[in-house]
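Removed from the display is one protein chain of the complex; every other protein chain stays in position.
A and B label the chains in the order they appear, each numbered from 1.
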């Protein structure tokens, strides 16, 4: 339903799903909607800086962050990734087709005022500190997401 | 909420998720709802013809379509597929249990007037031409989906 607001939970850290999420978000924002994207679990990898300050992490907590992709440029696709080759192909075809790249979509989302919020609990579990993620985020709990969803007419889990 | 309308984004091209999507769609249509299914990315494979006219495609653009499954009969399941064996087993058990096959569900959806719309941008990225997909689709952009979602009370991303 149209309430002028939409929310997306971005759980997945796959390039293809991230692109879908940001196309929906920027499309809705272009139509005048307020959009909130709640990044949780693997979806946080989309927001990682390629080069982040080093942190001394507890061993277990540091293992996920050490092995997960550092930022949007390193994401794989959910099918036919072939060790990153599929992701590169998808990026190339998108450029040929004059489709915005994930990074351009992310920049466009921010210019249009899409609100990006990061799940604090997932950050703790995956061992990601605030300064390892891109700037301008809010760090929140599930209650904040639920409050936004209660105002929105379209809510998706991606 | 009940607005008499529901939408489904079908992003996944897995047999099990496709079945779930069409069971929800046909169930809602049987209860009198207007249903729109928006096929994007791998979900487009559900709509491919098994035998389609050949197209001369740019090399990169043709690579995805050459490697992706051609139509509903060739989809794998998302877990325990074992090179297609799992999908065959699931089809067999469904027949034993008198559950409609994916193809029967798709036919039923169309008879009941479920609207099938295909994401034009994804078709371009994956190298799929209109005549490679089943007939009777509309080819649209994300704005069309968003317009439908704004009228619907239940919107899912599958």
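Criterion: contacts are C-beta pairs under 8 Å (C-beta built on N, C-alpha and C of every residue); 3 or more make two chains touch, one makes a residue touch a chain.
What you see is a predicted model; the values in this text were computed from it and never measured.
**Q** With the full complex in mind, choose from B:50, B:66 or B:80 the residue touching the hidden chain.
**A** Final answer for the missing-chain contact: B:80.
**Q** For chain B, which residues reach the chain that was dropped from this view?
**A** Against the left-out chain, chain B lists 1-2, 16-17, 20, 23-24, 27-28, 30-31, 33, 78-80, 89-90, 92-94, 96-97, 99, 153-158.
**Q** Against the chain that's been left off, what residues of chain A make contact? List them.
**A** 1, 3, 9, 11, 13, 40-42, 58, 60-61, 63-64, 67-68, 121, 124-127, 141-143, 145-146, 149-153, 155-157
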